[in-house]
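All protein chains but one are shown at their positions in the complex.
Chain IDs A and B follow the sequence of writing; residue 1 opens each chain.
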């Protein structure tokens, strides 16, 4: 009935983070993608089947770490794929400290 | 039983975003309000019946986009209204990329 995506701490791996819905329903997704100091702006998209649903940005040039965060409730069909995509910029330090979480709020 | 507010992508409309609770319970609300580059600090309040519950801020002068984010679990009475209010500053680019989400965690 319920589905959980948990990516904790230093081992966030983008490739492993495609969520495929086992059933139709309303899901809650949220993410915090942390960039380490660099002179770029990042844009992170939450993707549903190759379509960008929401975006988040981190663009401060002067801080060591800054998160691009957002969250959404999403109507997801069975077998839809939901994942994060780094639309702009690079993550030089990798995905350290980043999280991506989703759970079924209720089936439809 | 459940209530969902979904505001996705570019079509966030503040006026349409007053949530009126159909039943008593604990709800989870979260928001990410994105300001586009300007020289102002914004303050966004989550309002419950004209009372500010939590606030979020975005004040960086030097970045293109920055989000004021917060979230809370809230005891909501039947017919309570919950909505976002821009308490300080202006959103020159409108509510693009902003999200406001809420769902019933459990009835009381």
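Everything below uses one rule, namely that a contact is a pair of C-beta atoms (placed from the backbone, for glycine too) under 8 Å apart; a residue touches a chain by one contact, two chains touch by 3 or more.
Model, not experiment: these values are computed from the prediction.
When the missing chain is restored to the complex, the residue among B:36, B:54 or B:86 that touches it is B:54. On the side of chain B, the interface with the absent chain consists of residues 26, 28, 30, 41, 52-57, 59-62, 69-75, 105-106, using the contact rule stated above.
By the touch rule set out above, chain A reaches the unshown chain at residues 1-2, 4-6, 8-9, 28, 30, 32, 34, 60, 62-67, 69, 71, 97, 99, 101-103.
In the analysis below, only the chains that are shown with their structure count from here on.
The centroid of the Cα atoms in chain A and the matching centroid in chain B are 20 Å apart.
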